[in-house]
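One protein chain omitted, others in place.
After this line comes chain A, so read on.
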Amino acid sequence: MRRNAFTTFHPIVNFVYFTFVLVFSMAFMHPLFQAISLAGAIGYSILLNGRKAVKFNLLYMLPLLLVMAAFNPIFNHAGVTILFYLPNGNPFTRESILYGIAAACMYVTVIVWFSCFNKVITSDKLMYLFGKIMPAISLILAMTLRFVPRYRHQLSVISQAQRSIGRDLSQGNLIERARNGLRILSILTTWAMENAIETADSMKARGYGLPKRTSFSIYRFERRDQLTLSIMIGLVAIVLTGAALEENTIRYFPSVVMKEYSLFSFVVYGAYFIFCTLPVMFQIVEEVKWKYIVSKI
């Protein structure tokens, strides 16, 4: 994975950010807000995944957007501005085209944000966040993540051993193969149970089961996490105020209605822009600083 400034923040900061950005992207259908969020998402996904993200966005997201935008007016006939009538007699309206575009845009934005979420919130961070809520679940997750590769490895060991006595999955006719497969699974199960007893011993030996277990993490909530979190909360507060004053809302049917622009609405737009492009900005700032430091040496 490429190094990215935003991923180095505390998981809570990452998580809060993604929660709000996803909720906002789903809730605000205002075209400007959608554009801002989509730009932020695409920008960040490219920073995170590089060429792969460009490919993903062009190859899958763009067609998805176009298809969804085109399909809405074919099936949705609400709206007052009728452009023409479809062959089956239904009206084709401007509002439904706009709504189609908006809905498709929202959908794509959320998917792209989720692709960023997947990169940033790694299993470690997810486990930490879970652990904050339910420590037991977080331990189970950690143990599962330990056992899955282990079992997979053992499965290949067993399968190789069985192969060397002529009883592998790749040998014999269909029934024999099925039987061999089951046999390998049964060996794995016996093995897993036998060894789980020792693992349980190792847990007991290290005091598992004592009351008041704590959950340790390597993440530290640093001052910059505090600062970033407060900035984020400030921006969110502005955006939410805007939402309460209906700056971010839009009505599509029967006719498109948006609130008139005012000074405050630009404040809200600005706040939302900063919020959506935060990860990208962090990266740019860090890179500029780095270049500056290097150039000084």
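Methods note: a residue touches a chain if its C-beta (ideal position, glycine included) is under 8 Å from a C-beta of that chain, and two chains touch if they have at least 3 such contacts; residues count from 1.
As a convention for this text, contacts and distances are computed from a predicted model.
For the chain that does not appear here, its UniProt entry gives the protein name "Cobalt ABC transporter ATP-binding protein", which is one of "Amidophosphoribosyltransferase", "Cobalt ABC transporter ATP-binding protein", "Cell division protein FtsX" or "Cytochrome c-type biogenesis protein CcsB". Of the listed positions A:V67, A:V80 or A:A161, the one in contact with the omitted chain in the full complex is A:A161. Touching the chain that is not shown, out of A:I133, A:L174, A:I218 or A:A244: A:I218 (per the contact rule at the top). For chain A, the residues touching the absent chain in the complete assembly are 124, 139, 142-143, 145-146, 149-150, 153-154, 157-158, 160-166, 168, 171, 183, 186-187, 190-191, 194-195, 198-199, 201-218.
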